[in-house]
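Partial complex: the chains shown occupy the same locations as in the complete assembly.
A and B label the chains in the order they appear, each numbered from 1.
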Amino acid sequence: MIHIRTKFERLSKELTERFSKLGSATVHEASGRKGAVDPAIKPIRKGLRLCGPAFTVQCAPGDNLMLHKALEKAQPGDVLVAAVSGYPESGYFGGLMAVSAVARRLGGLAIDGCIRDSEEIIAMGFPVCSRGFCIRGTSKSVPGLVNHPTIFGGVVVQPGDLILGDDDGVVVVERGECQSVLAKALARVEAEAKKSEQLRSGISSVELNKLGKVFEALGLVEE
Amino acid sequence: MIHIRTKFERLSKELTERFSKLGSATVHEASGRKGAVDPAIKPIRKGLRLCGPAFTVQCAPGDNLMLHKALEKAQPGDVLVAAVSGYPESGYFGGLMAVSAVARRLGGLAIDGCIRDSEEIIAMGFPVCSRGFCIRGTSKSVPGLVNHPTIFGGVVVQPGDLILGDDDGVVVVERGECQSVLAKALARVEAEAKKSEQLRSGISSVELNKLGKVFEALGLVEE
């Protein structure tokens, strides 16, 4: 068994770039409502955006050994996606690791647990989505896996899948579906701009979405 | 049975206006400590204020059909108060619905679940108190109730009651008690200004609140 994998296909830089301008809710809708991560995993500061191919890491509870290995092996632009064996309340990632991640031009970190040295990391501008902050340190001694399929916030992530996070939450898009999801997301943005104009003019969302028929079928009684 | 009610008495614009300058904790005290909503329901940005008569909505879990009906039927200034059958983790309200709410000059939204497109909605300045953000979409197909008495964050809300929210939390005041609660709240503000001055001059809060007698009665031993 190979514990630490490094070879996998990533979505292209150009696709990553185009996704980075889209909202997470839009992309979630465009991918058929798949890939929504547990909403308790959020950006560490308002307005932050996280986007890139997933480099997956599985840590033992309270141990960050494999995150160090990931920092060493990930390529520029990669987003570390870290599962923590259901034990969120440790500071799995801190200021020094962020310095290294910036030096190696990684794309960010999405972690199913807490981090620490948050002020420092926010000041560096390194994008992180986490369950919060915790000062408790970790050990660096228990083995785990790198770039195996991973359950992250209740969603299956394969290495190379797209990770996109903003204030609304984090979404995962399968690598093979990125092209078609992008097309649908862009179409959705355009359609929403039109709808927005109609709503601004005073048309109700019931009318716009043709919900009149739904209410009729349900037989709800109105005053 | 009438599912969708639209006729109910609202507190007056003038009363609403006067409440909008008071803090939620002050109003909660003035109403005899009633009406405090679950403290996990908070403004979507620091410093936001929500104030207006309640227009109540009961959604099925993961469905926002009735919120669309509410957007259609509510009057300018109304605050939508939405219960979600104990299933908070969907994005029940998003950017397009906020566009419509602003176009119809609604007073805001208080929801016992999550919303999405948060950046957009904050930018519009539409006041929302929620349990947080979630990218998961909803269906638009399951029936519910509009303007029936509703349990919202553990508090019973009747259509037309006052909803007031700020960083401390959300409070509900029964419509029929608004006049007297306002008077008590204003008296309280005045009294607190005086107390504040005394405390600033160095008087202890034990002395100010005449707690000496309480301690004496309890027989606590001090060094």
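Please note the rule applied: contacts are C-beta pairs under 8 Å (C-beta built on N, C-alpha and C of every residue); 3 or more make two chains touch, one makes a residue touch a chain.
Keep in mind the model is a prediction, meaning the values are calculated, not measured.
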Overall copies of the shared sequence [whole complex; 2 in view]: 6
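Convention: only the chains that are shown with their structure count from here on.
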Rounded Å distance between subunit A and subunit B, as computed from the means of their C-alpha atoms: 31
Contact footprint of subunit A on subunit B as seen in their complex: 1-7, 45, 65, 68-69, 71-72, 89, 91, 94-97, 99-100, 102-104, 114, 116-120, 132-137, 140-141, 143
For the subunit A and subunit B complex, residues of the former touching the latter: 23-25, 28-29, 33, 36, 39, 42, 46-47, 166-171, 192, 195-196, 199-202, 204-207, 209, 211, 214-215, 218, 220-223
